[in-house]
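The structure is given below, and queries will be raised subsequently.
Heads up, one of the protein chains got dropped from this complex, but the rest are sitting where they should.
So that you can tell them apart, the chains are marked A, B and C in the order they are listed, and the count of residues begins at 1 in each.
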Amino acid sequence: MIIQFENEINEVQKEAILNRIKGLKYKPTEVKTQKGNYLIGIGKKDFDIRSIGAMPGIKDIHIVSDDYKLVSRKWKVNPTTIDLGNGVMIEEGGFQVMAGPCSIEGEDQIRKTIAHLKEQGVSIMRGGVYKPRSSPYSFRGMGNEGLKLWYELAQEAGIKIITEVMQVSQIQEMDPYVDIYQVGARNTQNFNLLDELGKNTDKPVMIKRGISGTIDELLYSAEYVFSAGNERLLLCERGIRTYENATRNTMDLNAIAVLKEKTHLPVIADPSHGIGIRHHVAPIALASIMAGADGVIFEIHEKPEEAFSDGQQTLNFAESARLINQLNQTFALRKSFNQA
Amino acid sequence: MIIQFENEINEVQKEAILNRIKGLKYKPTEVKTQKGNYLIGIGKKDFDIRSIGAMPGIKDIHIVSDDYKLVSRKWKVNPTTIDLGNGVMIEEGGFQVMAGPCSIEGEDQIRKTIAHLKEQGVSIMRGGVYKPRSSPYSFRGMGNEGLKLWYELAQEAGIKIITEVMQVSQIQEMDPYVDIYQVGARNTQNFNLLDELGKNTDKPVMIKRGISGTIDELLYSAEYVFSAGNERLLLCERGIRTYENATRNTMDLNAIAVLKEKTHLPVIADPSHGIGIRHHVAPIALASIMAGADGVIFEIHEKPEEAFSDGQQTLNFAESARLINQLNQTFALRKSFNQA
Amino acid sequence: MIIQFENEINEVQKEAILNRIKGLKYKPTEVKTQKGNYLIGIGKKDFDIRSIGAMPGIKDIHIVSDDYKLVSRKWKVNPTTIDLGNGVMIEEGGFQVMAGPCSIEGEDQIRKTIAHLKEQGVSIMRGGVYKPRSSPYSFRGMGNEGLKLWYELAQEAGIKIITEVMQVSQIQEMDPYVDIYQVGARNTQNFNLLDELGKNTDKPVMIKRGISGTIDELLYSAEYVFSAGNERLLLCERGIRTYENATRNTMDLNAIAVLKEKTHLPVIADPSHGIGIRHHVAPIALASIMAGADGVIFEIHEKPEEAFSDGQQTLNFAESARLINQLNQTFALRKSFNQA
Partner (left out) sequence: MIIQFENEINEVQKEAILNRIKGLKYKPTEVKTQKGNYLIGIGKKDFDIRSIGAMPGIKDIHIVSDDYKLVSRKWKVNPTTIDLGNGVMIEEGGFQVMAGPCSIEGEDQIRKTIAHLKEQGVSIMRGGVYKPRSSPYSFRGMGNEGLKLWYELAQEAGIKIITEVMQVSQIQEMDPYVDIYQVGARNTQNFNLLDELGKNTDKPVMIKRGISGTIDELLYSAEYVFSAGNERLLLCERGIRTYENATRNTMDLNAIAVLKEKTHLPVIADPSHGIGIRHHVAPIALASIMAGADGVIFEIHEKPEEAFSDGQQTLNFAESARLINQLNQTFALRKSFNQA
């Protein structure tokens, strides 16, 4: 169950509610987010929801049959909107493009990418300054210095930044320069990182599905951040590992349709990693809109063949412009279906 | 390599060509299809293609680096068109809907389905009369009697029939009543069945990807039918088996994009099996168009909850009508992209 | 439920039982095998087993909660023994080695293999005369002529034959020359083939697990053969398809432990296909004994590097001799554990 407390609840009232919950053999967890105070009760016994709901100090109470609670659409029917300021919103019923290089490489690259995005009407730029790499001998990113440089240029241009955070100790130093944190596929179940992103920032967090993570595990990971205090969450489908190796990963568009039903959080598609082959990124990006995505994130570079990483799945600016135009038309068509 | 013989090639010429091929340590296989005579050479050595191409009796010769040959787009750049007669074509640049019940259940059901399809402008009806079932105690279909009944009604209405063939011995009896044979996911590598569908029918064959088949294995299976004589082939992506069990299968839309590049054969999407959840069939069907499919096949029933099989993934007629309308609009949009 | 009929049951009694079963809303299927007459009832309702069990004509009745019935150990607690004649038995508590080439290639190869097996005290030889191959251009086996030749030599030497049957039409011609039919991984769900192996032979059938088949699907496939009349069945774990491609398949030894609990049928391990790398076959073969296998089947060849197929996973005779010796010692140790 999820109980939302009244703002003015007092300790005596809270104590009484807690006792009642424990009396039902439910395990209570108090959750205080930036937006509200909740009590999560985990248990199995049937009980009369009205008898608890009527207790003083309770704003509302819901039974949520899913194992995850706060991120479930059974609790919160209305979709969550992520407001990045300056009119940039990620939300159901809208559509956001996030594009940029795999790795931030330097000032020239940043400037050119920003110019391209501005031209295309895109408001959010992706890029990596901390790069998780299988081999310790590969390029691991420009680090926080790269992020600061990027931030200055993006800020100037009115462009928002999404970038990956890899460890707890980076949060504090990155926080002033980040608009959305990305949790990568290898860190989806790095529970300490999730906890800290719940407690120590009010910036939105986009959690990528694990390399072979289930849909439910992704929702649980979001529940970690939410229950630690941060409600501003996005989920991202980026392909899963299967036996098929004609493509880098197997983009699971089913997951987008399922997630849109199960959770109130926005769902983003990453076709670059989802298929991993440059000339196939566009069809998968377009398909993801029809599957229900609220946005796409993809990799672009002025000269993909010279990119520090992921060049084989990176679009050049002409391809990017063409895709963005098609995405907009496809989203408009989908929207017309929903309104019909 | 693939050599296409001249129609008027004589035995002496053929003998000379065969000797030359063997001299290169290439293993030759003669292929006689309903459309042409070919020689497939399997080997590794480099050779001067012109010296062979100039031999009398050869219409053309191609080096095909793929392991499959006759189904490769490296050999045949122009897409294959499947002409079912009466103006019903399955082809790149067009879009065909195939819909119908999982199992053919009886006359009333067939009539109602046909009426619905006519109303929606759909020309191809799917349905099973031989059902592969995991348990021997489940309903296994109405058999050839059901097929005959269906054929009469469909014929009358100008509707084409696609239905699954499960074994060699069924081909002869089914042949007069079938417009397209379907090879199911459990039979994708039933090589004897593939061979016979190459030799003993000139009806088109749609091969579904194996339950955990690779893209290459699907192409090889098509190569079996083609090299046994039947060029009229379609491929079908119907979801693969992965660790994710929130959905029945994992629809692999990547495979559609990849197949459209690798082969000249039409590619069909089966969202019903691909996701297996009724209210998610439509978004995946629409997504498959954007991924590049030349058609979709999905399950419908007047009353899905009463269907003999697969009710949980079957659309009712209202849902079907709505989806078909959206498919048409989505295909029109994709077509406009390709022409831009 | 499974009802075993008395041998002398009459039609009136049978009718009465059938009516009672239908009255419970159970779907009845009569099963007549080479050993007994059964009635399988599929349904959900609780009922008093004694009230049916007391009806005339019933030998015994069991409730089997598994979805498969006749192959379940919940029905038949005692393990099934496969008696091949001349004292060659496959059974729980014993251990059988089956070894031989991937493909039967000719007389010399057969003679040498038989000589090796005799020397090592092995009684069952494997070999393929019909080869399922991904590509239509690969060697597809010597066919029934090869089988007859092999049979003569094996017969002479007192060696039993296990070989793959690929299609219904082969059963009749192969039957005189086969001691155990093998159903390959690509045919595990070829239900027509399974049906016919139930109806048209009394030779034992070893069913390999599908390429990505579940344990339950394997049991269902065995249920097909059993319910069609043939109780002489063996199951074989041969590795499954996963994302890991350092090995040909992922040998699932868990499945052996699980199968030994779920079914009364013998379970055989195929380490050659399970790992697919010659110098790793032995450790996996030995491991499979500890996991509970009742036998192993592996590929050997006088000169693996010259084998027509699967050379990379085939042991030479010296390696084979060494492995067989270790298998015997390992089985003896496992047996001592079970008796302790």
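Throughout what follows, a contact is a pair of C-beta atoms (placed from the backbone, for glycine too) under 8 Å apart; a residue touches a chain by one contact, two chains touch by 3 or more.
Bear in mind the structure is a predicted one, so any value in this text is a computation, not a measurement.
Chemist: In the complete assembly, which of C:Thr80, C:Ser103, C:Ser288 or C:Gln313 touches the absent chain?
Modeler: Counting the whole complex, the residue in contact with the absent chain is C:Ser288.
Chemist: Out of A:Glu223, A:Glu237 or A:Asp310, which touches the unshown chain?
Modeler: A:Glu223
Chemist: Just one of A:Ala16, A:Ile42, A:Ile63 or A:Ala332 touches the chain that is missing; which is it?
Modeler: Residue touching the chain left out of view: A:Ile42.
Chemist: Looking at A:Asn187, A:Thr201, A:Asn230 or A:Ser272, which residue reaches the missing chain?
Modeler: With A:Asn187, A:Thr201, A:Asn230 or A:Ser272 as choices, the missing chain is touched by A:Asn187.
Chemist: Among A:Asn7, A:Ser65 or A:Ser135, which residue is in contact with the omitted chain in the full complex?
Modeler: Checking the options A:Asn7, A:Ser65 or A:Ser135, the one contacting the hidden chain is A:Ser135.
Chemist: In the full complex, which residues of chain B touch the absent chain?
Modeler: Given the touch definition above, chain B has residues 212, 241-243, 245 touching the missing chain.
Chemist: Just checking the interface: what residues of chain C touch the absent partner chain?
Modeler: 212, 214-216, 239-240, 242-247, 250-258, 261, 274-275, 277, 279-280, 283-284, 286-292, 326, 329-330, 333-334, 337
Chemist: In the full complex, which bits of chain A touch the chain not displayed? Write them out.
Modeler: 27, 29, 40, 42, 67-68, 132-137, 166-169, 186-187, 189-193, 195, 210-212, 216-217, 220, 223-224, 227-228, 241
The working rule: only the chains that are shown with their structure count from here on.
Chemist: Using C-alpha centres only, name the chain that sits farthest from chain B.
Modeler: Most distant chain from chain B: A.
Chemist: Just the number, please: Cα centre separation of chain B and chain C in whole Å.
Modeler: The computed centroid separation for chain B versus chain C comes out at 33 Å.
Chemist: Residues of chain B that touch two or more other chains: which are they?
Modeler: Counting only residues that touch two or more other chains, chain B contributes 212, 216.
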